[in-house]
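Structure first, commentary second.
Only one protein chain is missing; all other protein chains are in place.
Presenting chain A:
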Amino acid sequence: MQLGPAHPIPALCPDLQKSSELFTLTYGALVTQLCKDYENDEDVNKQLDKMGYNIGVRLIEDFLARSNVGRCHDFRETADVIAKVAFKMYLGITPSITNWSPAGDEFSLILENNPLVDFVELPDNHSSLIYSNLLCGVLRGALEMVQMAVEAKFVQDTLKGDGVTEIRMRFIRRIEDNLPAGEE
């Protein structure tokens, strides 16, 4: 016999849906504008990553304050927190975590549906645009603030005809705090 949750989990409340549309549409307008401002897609990708980074370094504070998540003991725990708490909180989705490297320093976040691309279709002349690249920047920036240098990049994207969207995360190193001499 299978048991369901005692209280039916309500569908995404309409308010949340509406305001995530605000984010989705705003993001769309931003990417469109950047495509006009920059001549090639690589520059747009870079810009999106940079903006994401700036958002990430600030967002982490909001995240820690809201989520009450403590220190992670290893990268696996970090992966869990990112997927189950952070993505859920800010984008309303829970990506699955797969493809761990044997050394445990790389994994993939699989996004079944990516809210950023809800209303998006890529025109043919932007084949190298990484539309959601902001997310990689956010992840990199946020983790940097908790002493983790990571690399994040899209390896699959539904916008480009792949079945799912996949972000590959690689742990690079722990960032040691360099305190000024004479301070504890």
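We adopt the following convention: a residue touches a chain if its C-beta (ideal position, glycine included) is under 8 Å from a C-beta of that chain, and two chains touch if they have at least 3 such contacts; residues count from 1.
Heads up, the rule we're going with is that contacts and distances are computed from a predicted model.
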item	value
Protein name (UniProt record) of the chain left out of view, among "Trafficking protein particle complex subunit 6B", "Phospholysine phosphohistidine inorganic pyrophosphate phosphatase", "Alpha-1,6-mannosyltransferase MNN10" or "E2 ubiquitin-protein ligase peroxin 4"	"Trafficking protein particle complex subunit 6B"
Contact with the hidden chain (one of A:T26, A:S96, A:S128 or A:Q147)	A:T26
Hidden partner chain, touching residue among A:D62, A:E77, A:E112 or A:E151	A:D62
Candidate in contact with the missing chain, chosen from A:D37, A:D80, A:E112 or A:D162	A:D37
Positions on chain A contacted by the hidden chain, ascending	15-16, 18-23, 25-30, 32-33, 37, 47, 51, 54-55, 58-59, 62, 66, 89-92, 119, 134
